[in-house]
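Here the complex is missing a single protein chain, while all its other protein chains stay put.
For chain A:
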Amino acid sequence: MNAVSPEIPMPSRPVSASRYPVAVWPWPIALGLLTIFGLLSALLGQQGIWLALSWAALSIPLIVTVICLIRAWRRPSSKGGLS
């Protein structure tokens, strides 16, 4: 379920950009809102443009996932993410 046991303090490392806190929630919230929009637009709209918007909105989380995976595997470093 996860690697770092909560009670073990983080080992001290040389300070690098990724050691500073980053905004955790913007990306998950954006992807969540897109998902909700995609689910509802096809359900409520049910016509041409709303269907297309639904497909687009629901593909974005998948596309973002694939991009992150490709980045990580192309350039094996801890900075493989989007920020």
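What to note about this one:
Going forward, a contact is a pair of C-beta atoms (placed from the backbone, for glycine too) under 8 Å apart; a residue touches a chain by one contact, two chains touch by 3 or more; residues count from 1.
To be clear about the criterion, contacts and distances are computed from a predicted model.
This figure omits one chain of the complex; the name its UniProt record holds, of "Putative DNA modification/repair radical SAM protein", "PepSY-associated TM helix domain-containing protein", "Rieske family ferredoxin" or "RsbT co-antagonist protein RsbR", is "PepSY-associated TM helix domain-containing protein".
As for the chain not pictured, it touches chain A at residues 1-4, 6-7, 18-22, 24-28, 31-32, 35-36, 38-39, 42-44, 46, 51, 54-55, 58-59, 61-62, 64-65, 67-69, 71-73, 76-83.
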